[in-house]
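With one protein chain removed, the remaining protein chains of the complex are shown where they sit.
Order as written gives the chain letters A and B; numbering starts at 1 within each chain.
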Amino acid sequence: MAKKQIEKKIVAFCCENSALKAAEALSDPATLDAVELVRLPCTGKAETGLLLACLERGHPGVLVLGCPADNCKFLVGSTRANKRVQSTRRLLKEAGLSEERVRMDFVSSVDGHRLARIVREMRERLNAIEGAKV
Amino acid sequence: MSKTADSIGVVLACGGRFSSKERESIAARLGSALLIEEAFGSPAQVAALAARITKRRFRRVLLAGIAPAGQAELLQTLARQAHLPAAAVGGVDLGPALASRTRAPGALRAIQRGLAALAEIPPVERRSLALEPGVLVVGAGPAGREAAAALRGLGHPVTLVEKTDGSAGPSGGPQAVGLQGAELLTGSMVRRVEGQVGRFAVTVRTPSGDRQVTCGAVVLAAGIPGFHPGIPAASSAAIAGGAADTAAAPFGVAGVVPLEQLEQAVAGLPRRRGVRPVAVILDWRLEETKGSTQAALELALRLQKEGALQVHLLCREVRVAAMELEELYDRARQAGVDIIKFEGRPALRSTGKAVAVDFRDAILGQQVSLECELAGVSSYGVRGDADPELARLFGVSLDALGQFQLNNIHLFPGETNRPGVFAAGACRGQFYLPLIESEARATALAVHQLLAPGVLELELAQPVVDEDKCALCLTCVRSCPHGAMYVDRAKGAAACAPEACRRCGICAAECPAKAITLPAWSDRAVLSQVS
Partner (left out) sequence: MITAVQKPFADIQAMVQGYANLLVLGCGTCVTVCMAGGEKETAILASTLRLANREKGVKMQVAEDTIERQCDREFFDTVRDKVEAADAVLSLACGVGVQFASEVFPGKRVLPGLDTRFYGATEKQGVWGTRCAGCGTCVLDRFGGVCPVARCSKSLLNGPCGGSQKGMCEVDQKNIECGWQLIYDRMKLLGLLDKLEENQPIKDWRTGRDGGPRKIVREDMVLDA
């Protein structure tokens, strides 16, 4: 029996204080099945190299999900992550890839619906890119 | 490394879903490291499991079988109750394995993946750090004195450092009432700060030489230049004169007082015939709240009713979006209070005999100059920058308004970004005297909560710096939001103080030399979560 090609999913780097809790509170399988969740102490730890490593492994896109700026447990973590994600997007564009492959957004721990919407919109954006079907 | 120090326990938290044969096959592969639970989730079950984990002395635990919902919360709770570092407890969902045809073998594979991820995390040592009970309070104004008195009441030795010589104004001199045994150093300034929470070493320059103060925590209550709540009108000009920036704090102009003192100042006016104009000014630089608007309207109404005054109340917006406020506004108008809306920023100047308020009238669209005998400016609308040199010495960030406390809910009420350093009073944006005092007391309680246990239990899970790779670029030292990174001169590399470190990983992510690793969250550990 031929081995089925494992579909690569969107990787979501989640702050364990907010986004991860929101993600785990989700019950809708469509969203859960579309992402691989990565737990971080703070999105401030999500560095460019890790985001690119996921793309190199064949994942179509990477989401970085953290706390709104004045809610960040470590004060500046999500702000630092945002700066990094923006420069990663510019870098991808310069390299001939779509900047939409990497995106940052902000959710609180009770923002399950918003999270589902973010994932859905990410899938739509990625599907619009040639070669990044999810 | 001994086996017990390194042992990982696996909890099969949905044992009831597997047949006894399947459970046996799993147990055969995992041996004594396996704990089996029938079902799992209630607080009592969590507590009981935590007790078993502690008894079996597992240093790391993999919870296999729970559904993703609520997992993060559950893992954190279990870690806390089992006295393990948060990163030492991991979870893996066996739902997919149970739902598929693979069941036990599939569950084993998932468990092994989970174990591999956990194995990336090195075991964590613990250490107890003794906390100095003493507290240093910088600034002997109302906030500093209130905090000092509260801390003394809670049993802490307190050293109060005051820049002025204490002979005029707020400090009231060395025998100031209410300090209850706090040591007061006047004419003194902080020159150098070393150390971290629990044991700060602060060098204070006093008129008789340098003093070393060792303290467990610091309260910054240094106020903002030119702002002095609670001062009699006559001396406000004397204190605020000189370096006072009338744009920031207008109290340097003769005849201008904080609104709280207006009534007192009016009573102190020499008797004269005729109606005398008095100004009440709101929204000086910041927006008023409904509370301060209410207080101002009530004051205006009271003064107007006395009969000998014409009160002009100036504001950018009349904030009366509440029933009582609407009604209060009407009563004030009917009593004769003249309510004026201005645009932009008004200015205050002395005309020798009077105070002139220069402003652009929002209704007329014209520049108007209003001469009054006295002008009371609502302190809520005053803003000024906290001392940036103090901020630099203590490693405290200034927010967008130039104040000591960042606008982040995790810091409320009186914490700063730096563990062990607190802020109170005008320097953190509170200008209303009653609130300055109550918040200073709340801050004192927070300090007490930190220091009272006498020790800080530390998990030595802080970042590790590779001394060979470290280029001493200082990026981590500058980037750490908590001031935990420093240069270890003996090693010629950056290092992390565990008592201040919050394990956010920002330093590791910013390091351009990849010299910093946060042990529980190394690149390998993080990427092992990705397929």
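As a convention for this text, a residue touches a chain if its C-beta (ideal position, glycine included) is under 8 Å from a C-beta of that chain, and two chains touch if they have at least 3 such contacts.
Keep in mind that what you see is a predicted model, and the values were worked out from it rather than measured.
S.K.: Identify the residue among A:38, A:55 or A:75 that touches the chain left out of the display.
M.R.: Of the candidates A:38, A:55 or A:75, A:55 is in touch with the missing chain.
S.K.: Decide which residue listed in B:392, B:478, B:491 or B:524 touches the omitted chain of the complex.
M.R.: In the full complex, the listed residue that touches the missing chain is B:478.
S.K.: Out of B:57, B:83, B:191 or B:514, which is the one that touches the chain we can't see?
M.R.: Considering all chains, including the one not shown, the answer is B:514.
S.K.: I need the residue numbers on subunit A that touch the omitted chain, in ascending order.
M.R.: 47-49, 52-53, 55-56, 91-92, 94-97, 131
S.K.: Pick out the residues on subunit B that sit against the missing chain.
M.R.: Residues of subunit B in contact with the hidden chain: 468-469, 471, 473-475, 478-479, 511-514.
In this text, only the chains that are shown with their structure count from here on.
S.K.: Please report how many Å separate the Cα centroid of subunit A from that of subunit B, as a whole number.
M.R.: That pair's centroid distance is 30 Å.
S.K.: Of all residues in subunit A, which touch subunit B in the complex?
M.R.: Checking each residue of subunit A against subunit B gives 6, 8-9, 11, 16, 20-21, 23-27, 32, 36-42, 44-47, 49-50, 53-54, 57, 59, 70-77, 80, 84.
S.K.: Could you please specify the touching residues of subunit B with respect to subunit A in the complex?
M.R.: Of all residues in subunit B, those touching subunit A are 68-73, 87, 397, 406-411, 417, 479, 481-482, 502-506, 508-510, 518, 520-521, 523, 526-527, 529-531.
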